[in-house]
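Contents: one structure, followed by commentary.
What you see is the complex with one protein chain gone and the rest in place.
Per-chain residue numbering starts at 1, and chain names A and B are given in the order in which the chains are listed.
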Amino acid sequence: MAGLAIRLAVTPSVHGLEHVKEQGGPFIFVANHPSELDEALVRNALRSVVPRLVSVAVEPRGGIRGLVDQALSLRSASRLSALLKSGTSVLLFAETTRTGDGSLAPLDLGAAALGIRTGVPLVPVALLGTFRALPPWRLTVEPGRPRVSVLFSRPIRAGSGDESSAVTESIAQAIEVGLAEESRGWYGARRSPADVVVPRETEGQPEAGWRRMWKATATPTGPTRRRVWQ
Amino acid sequence: MSRPGFVLSVDAQTPPLVVFQGEKVLLERLPVDASVLYPPEALQGIRSLDEAISRALDAPVDSEPLRALLKRGSRVTIVFEDLSQPVTSRTAPDVRQRVIELVLERAAAAGVDDVELIAATGLRRRLTAHDLQRVLGERVYASFAPDHVRSHDAEDENLQVVGELADGTPIEVNGRVASSDLVISVRLATAVGNEGAAAVATKLIGAKTARARGSFAVRTAAAAAEISTDAFDDLVDTIGDKAQVFTVDVTLTPEPTGPASAFLSKREREWSLTDRALSAGLQAATRILPARARIGLAQVSGVGYGVTSVVAGKPSSVHPLTEAFLAQQQVAQFDRPADVALFGIPNPGTIGSSLNPVTAAALGLGQIFNGATAEPVVRAGGTAIFYHPLTPWFHPLHDPAYIDFFAEVLTQSTDPAVISEQFEEKFAADPWYRHVYQTSSSNHALHPFHAWYSAAPAIAHLGEIIFVGGDHGSTRRLGFKSASTLADALEMASGSVGLAPAITYVHGAPVSISEVS
Partner (left out) sequence: MSAFSPLEGQHIMLTGATGFVGQAILEKLLADYPTTRMTLLIRPKGSLTGQARLKSLLRKPVFSKWRERVGQEEVDRAMTERISVIESSMGSVAGLPADLDVLIHSASTVSFDPPIDEAFKTNVGGAVGLYEALLATGSDPHVVHVSTAYVGGINKGTVLEASLKHTIQWRDEMAAALAARTTVEASSRRPEVLRKMIADAKLDNGKVGPHAVAIAAEIGRTEWVTKRLVDYGRTRAQSVGWADVYAFTKSMSERVAEELWAGNGHRLSVVRPAIIESALKHPFPGWIDGFKVADPLIIAYGRGLVPEFPGLPDSILDIIPVDIVVNATLAVAANPPAPADPKYFHLSSGGRNPLTFREIYENVLKYFRANPIPDEQRGHIRTPYWDFPGARAIARSLRTGERANKLLQRTLLRLPSTQTTRSFMRQASARQTDLELLRAYSDLYQNYTQAEIIYDDSRTAALNDTLPPDARQTFGFDATEIDWDNYLQEVHFPAVTTLMRTFSSRPRAKAQVEKPLPQNPEAAAFFDLEGTVLASNIVEQYLWVRLASLDRAKWPQELANLFGSLPKYLAADRRDRGEFIRTFYRRYEGVDEQALRQLIHDTVGDVLLQRIRPEAVRQIRKHREAGHRTILVTGAIDVLVEPFVTLFDEVVSSHMHSKDGIWTGHLSKPPLVDEARAAWLRLYGEREGIDLKKSYAYGDSIADRAWLELVGNPQAVNPDAALFQHATQKHWRIHQWSDHNHSRFDTVGELLRGDIVQSASSTPALGPSPKEITHE
């Protein structure tokens, strides 16, 4: 039901599922969290591959849902481990704070710790376009079925001896690569981390807040048919 | 361990067996005492492809790991096979996409900027944007289109000479490939048939070279010669002066793709009730539907591929390994060659198309020497019976040379020597064919000739060639006979093989168009 709603509201495109499909068993999905659309979107993308999924955000949810979370005590690591052992996958929105402009905030170390502890593979998930589709100030999704993407990266298996900060860093990098695909293309996104010559920021200081917001809400220049009639 | 191939001897209890006939799937009752050759059951596909590929790339055979070969500033070209058939099931991404993604990740990590992807099409048609997207995946394609991903153009002006053939013709190879530092070739090999030549360069040569190499005279000479020394032996590991080749060989196995087709690859004896019901449904549908819809039906009941092994490294070392692995899949044991061999020819899975008669015949005849068995299934002078309608349908865009080959050349003669002398030059030099090959999506003008030459050894080996269900006009044009049922075909053949011949049916579909170009 929710899946249908999602498909009617936006044009989702999912990539990288093959990495998930190949390995069986539960996963820990670690995703960025630009908008309220995210959970439903990821669930919809994973509906055929992962039968049971539970989602948790690092930043606590307000309202009724927060209460529900409290009741289910989903926020505790032990509870989550138990769920994982029983075969339920977990979707973690691991950003410590929700940025109001769609960029990636630093990730909480808990996700990595969970992975190290349970040995379950961590799958970085990058969500693109959801901020644009349902920004915080909107009640409903933007009309016109805006394009959104869900990009799954290769699962990261954390050994028991790994440092959670290192693992978190690799997760964050994977998500960043996914986010960079929008502007630089697939190869370009993977290319840029290796290139120390070209800096990410032109001036070396973070962009002004409004500029980030501007870029995040710009109309996407996705592929369209060539316009012949003017 | 999968089951080895085995030979079933048909008796009164044997159920009717699955035979592919173009877009139809028939259930035929074979005469008693016929033998049915079942290929070895497919090996399990690799479950975790990413891991297998990564392992292969990081621990290649006789070579440094790929990471070490990729340096910042290298000129890298990735060359991938085009089998003109869908590879891996319809929903999952193509195996080539998986390999190339992993390769490109390493290239990106190493800081390589000059990367190009080239489809090693040889003389086959250019891959359209849509085809390339299907092979490479949307994201990879989008990263490199439109300038850095393309098909090989045999008529290009910028070919480089990297050697010489036995008769002195220079070997011209794709310019980009010859001028690269590292060439990563992604090759596919199917369980039946072989991988083709060891050198991937054979699929990247220019038209003149291909013509000299593939001409009928050269083929007959090569077949007659004891030792095959190929001028391309030098080009296996290095192309030209500096291009080093690193190959990734992937072997495939047929896997059912559609829900309805699982039963087609099972042995009929072992069909469950559901399978029988599905088969009955398919039969009924085939009878009722018109031809064009039947082609669509094949999609539902089609056959795709799973991956059985991934090996990477130095081509001259990897190739024998692949060949040996594939040889395992062949049926080696059977008593003696039969008098009559039966083959079914299915349609390839691309939507809305069927095989044109020349290609279908070449595919069928290719099974004689390049089939599921190491030795030919039928004795010299025996009869081969194929199942294919041979409808004189040609793809209007892909096959303009085939249309004219069928209408002009085959009406004059079916003898490859005569064809090669009288018509090859004309076709090769024709500006229209070159134009549509280079700008549109058509097979090169020499393609039908090479297909016909590749079938010639089989035609010479056999006494009679009969097509069951074949369109009378086009079968005659190709120089074969047509019959409407198996009984009629055996009747026709009784003139040369007698009334009680030894019959062998090679079960399952031929899965590769043997090395045409």
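Keep in mind that, in the parts below, a residue touches a chain if its C-beta (ideal position, glycine included) is under 8 Å from a C-beta of that chain, and two chains touch if they have at least 3 such contacts.
Computed from a predicted structure; not experimentally measured.
In the complete complex, the residue from B:23, B:249, B:404 or B:424 that touches the missing chain is B:404.
For subunit A, the residues touching the chain absent from view are 183-185, 187-188, 191-192, 195, 198, 221-230. Remark: the residues of subunit B touching the chain excluded from display are 71, 73, 75, 113-115, 128-130, 142-145, 148, 292, 352, 393-397, 400, 403-404, 407-408, 430-432, 435-436, 439-441.
Quick note on the criterion: only the chains that are shown with their structure count from here on.
Centres computed as Cα averages put subunit A at a distance of 42 Å from subunit B. Partner subunit A is touched in their complex by these residues of subunit B: 47-50, 72, 92-93, 98, 104-105, 108-111, 113, 115, 137-140, 142-144.
Residues 15, 18-19, 21-23, 154, 181, 185-188, 190-191, 193-195, 223 of subunit A are the ones that touch subunit B when the two sit in their complex.
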